[in-house]
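Note that one protein chain is taken out, while the other chains of the complex remain in position.
Think of it as A and B in the order they're written, each chain with its own count starting at 1.
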Amino acid sequence: MIKLKINGEEVKAKEGEFIIDVAKKSSINIPHLCYNERLERIGACRLCVVEVKGMEKLQASCCTQVRDGMDINTHSPKVLDARRLNIQLLLANHDLNCTICKENLMCKVQKYASELMIEDSIFEDLERNEPPDNSSVSIRRDNNKCILCEQCVRICNDVQTVYAIGMAHRGVGTRITPNFNHNMKESSCINCGQCVVACPTGALTEKSDVQGVIDALNSDKFLIAQTAPSIRATLGELFGLPAGTPVTEKMVTALKQIGFDKVFDTDLGADITIIEEATEFIKRLKENKNLPLITTCCPAWIKFGEQFYYNELNKNMSTCRSPQAILASLVKTYYAKKINKDPKDIILVDIMPCTAKKYEILRPEFNGEADFVLTTVELAKLLKELNVDFLKLEDSEFDNPLGASSGAGDIFGRTGGVMEAALRTAADWLTKKDLKAIDYHSIRGMDEIKEAEIKIGKDKIKICVVHTMGAARKLLDQIKEGKSPYHFIEIMACYGGCIGGGGQPPSHNKEILKKRINALIKVDEKKKLRKSHKNPAATKLYKEYLGKPGSEKAHKLLHTKYSKKGYV
Amino acid sequence: MKILEKSSLQAWKKVKKLGPDKTIALLKKKGLTGRGGAGFSTGLKWELTRKTKADERFIICNADEGEPGTFKDKLLLEEAPENIIEGILIAAYCIKAKQAYIYLRGEYISLKQKLESTISNLVRNSKIKIDIIQGAGAYICGDETAIISSIENKRGYPHFKPPYPPQKGLYGKPTVINNVETLANVPLALTKKDWSDNLRLFSISGDVSKPGVYELKINSKLGQIAKLAKAKSPKAVYFGAAGGLIPYKPNLIINSENICKEEASLGSCSLIFVSKSRNILDLALNISQFFKHESCGKCTPCREGNVHVLKLLEKIKTNQASKQDIELLEKLSKTIRDTALCGLGQSCTNHVLTALNQFNKEFKTK
Partner (left out) sequence: MQKKEDRTYLLNQLRAIQNKHNSLPEKEIRSLSKKTNIPVVKIYEAASFYTQFNFKKKGKNTIRICNSPSCYLNGSLNIINEAKKLLKIDVNETTKNKKFSLELTSCIGCCNNPPALMLNDELITNITKPKLKKMLK
């Protein structure tokens, strides 16, 4: 145990802890821009400097470890002066048009400038005037707002191992860019948006589709919204609710209020994904062919696979569409027929946790089905713009026939959820029983790689659940080398799963992500219907329209194919 | 010069008889300190590195001499490469390193061939491998953690300390980083009876008639040095760029502590004399331009701050600066010094602060 003083108060800490973390535990929040608990500490922004008695220079609290007897002042006049000056230096090399910036009122530099009571520019404006990179359908890059905190580069390279962007040149000319200054579309970017989550300013934001949706709502088309499993667990945060408060019913009402004719639940798409994927899995298991089967609900992972591992792994990837794509397909075929409308007169808006979904709906295999993707953050902005008093809304239910889902569909939004849902159905089908034990705790939790051996009847199924592409790469390399011991793998590109997606309220904080996951677990546990194949809405669709799971029609509408993707 | 006396592997033979522990003890006793500017006990550095448990350790010879006004290492690389190589072998042997690197700055590429042939002549039947890494034009790579980043194929960014290289250096392993002059001294310290740590190589240049490398005792008087190099009516002395400056004081005894008291830093003993006919403001501009160009860009105060230091100095030069501008320049310089990540940032504004303090008449407001 180390004893030290912070701002005059005695504090205890463990050997090896850093000042910024010890201070946080004592409710002292030291300003920081480059520090992220999930990333390598670099001590670059120098905003977190503190005064340590006996040391002449100020110390960066994010990379200085505590020592016994340290006497620290985190907000002394010398420290505040230094912070103020360093923020002023950042502001002099920054686009100060906050009013027209997407990150307005959410930007960390704004927050600290305000807290430090900065009222004047004391340095000459360096007049950054670089054209933004709008090439990507998911992510907008504006270097005029970049403060070189390097979070995006660290997350893209160290955590996601995508290597789409890096630091170029030196000194004040340093820029974050794809290699050889190519644009994002040409780069190996997988659109996961983790960089957007990390970016403290408006330098990296999602590509906005809000105006397109407003225009659609004002048109005479038939408007349908579908909401992904994780939205119900995170949307509330953007209206001041504590993390992990499910807001399913209010979410549906809000969408209806702003003009959607029908609100369907992507969770039903998830149920159908499970029905198809469990069929696919059992077939491969019986034939002992093309194993391990890898789930393909995550478009960022799919792009990763198509770019880096296509030749080796195409055979392993499940051909099942993602839940959104399944429902979109059914909306424009089955449902359009049912309500006697030309699919061209229906506009489908996906409310998704994910910037990669903006890329997914434009895949040629899915073209013309979903029309727009709004992320959780965009939806909240839209609701606020249209004056929806979210917290005061009444509850509503999803619309039929594409609104009813099982708990298995809800848990798709968390790491391990797709696997659990699939096992519930596969286990029942393999044992030909209605099994009671349907909670697979061994694949829950925040470890990046979770593996387990599940006994189903006579079979011993080896499964693995990964989140973050860096962790996934280890499994993919294993498969590439022919050494994979698994039968079934779930891959999610975002830490925590979709609840931590690029379109979610930005946070890399483990506690917040856990709370969001628990919200989905509770939604699942509260439902009586917890198995996908028992969902009457799903079985009705097969009976009325699709035929049997894995049928030719099911394959045509509910499956897809992949192709090798190039990048610079 | 004594430093150019050839050791001819005598020290290497002696070291192999003594063994690593006794060699380190002898080196500590002789009192060899680092010549790169920090002045740390070389023997102690080797000892700390050797004591850190690891499956490999490294020696890096820092030949990235880049401090303006410094050219002593160049002399040694040209005239006494054998002593340097012998020093590297001894260092590697003492810390049980199998791999050594010479990080040779890109501008000294013309010295590479002689160095390579010296290595192949001297290093035979040894388990120790010495490779040359060619720098490519980055002053910051003279910083020890930046040199590590550079060899690890990354951008030459410095890293916060602790951890220090003897605990966690190249590839995360215990590493000794020694200056060229330090390593050249190792064989002489171990074998020459009259060797003294007080004899240093001074790089003297600027407004002098006889610029060059001078082998002088520490604690010499500044006036004596000025006389030797034939300084032309000096008014100030710069200690490289990072070392800051002092007004010329002929009776000042030159050692680290005394220079420190003058709010400057002796560093690797580079003295640039500036004559009375010069404008300190012009030199401040020149040196600020140097730091702006060489800043690695990692941390906010150095990256952004040096741009504005230069802008404010230019404002003063063109007679457009107000009193507030000069106050801002001083405040900015102090904040960069107090909050920058590495030695470059922490020392790059010392020359401005001294200039504002001691030569304020030249910094006119409009």
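Quick note on the criterion: contacts are C-beta pairs under 8 Å (C-beta built on N, C-alpha and C of every residue); 3 or more make two chains touch, one makes a residue touch a chain.
Bear in mind the structure is a predicted one, so any value in this text is a computation, not a measurement.
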Message: For the chain left out of this view, which of B:A100, B:I287 or B:L312 touches it?
response: B:I287
- prompt: Which of A:N7, A:S76 or A:N179 touches the chain that is not shown?
  reply: A:N179
- prompt: Any idea which of B:L4, B:I109 or B:C260 touches the chain not displayed?
  reply: B:I109
Of A:K12, A:H169 or A:K460, the one touching the omitted chain in the full complex: A:H169
- line: Per the whole complex, from B:L115, B:L222 or B:A241 the residue touching the absent chain is B:A241
Message: What does the interface between chain B and the hidden chain look like in terms of residue numbers?
response: 65-71, 73-74, 106-110, 131-139, 150-156, 171-172, 203, 205-207, 211-213, 238, 241, 272, 274, 278, 283, 286-287, 289-290, 293-294, 296
- prompt: Tell me, which residues in chain A touch the chain that this view leaves out?
  reply: 157, 163-170, 178-180, 568
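Heads up, the rule we're going with is that only the chains that are shown with their structure count from here on.
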- request: Averaged over CA atoms, how far is the centre of chain A from the centre of chain B? Could you give it in whole Å?
  value: 48
Task: Going by the contact rule at the top, pick out the chain A residues touching chain B in the complex.
output: 41-47, 49, 56-58, 60, 63-65, 78, 81-82, 85-86, 89-90, 92-93, 122-124, 126, 147-148, 167, 169-174
- line: In their shared complex, chain A is touched by residues of chain B numbered 138, 155, 160, 162, 292-301, 303-308, 311, 328, 331-332, 335, 337-341, 346
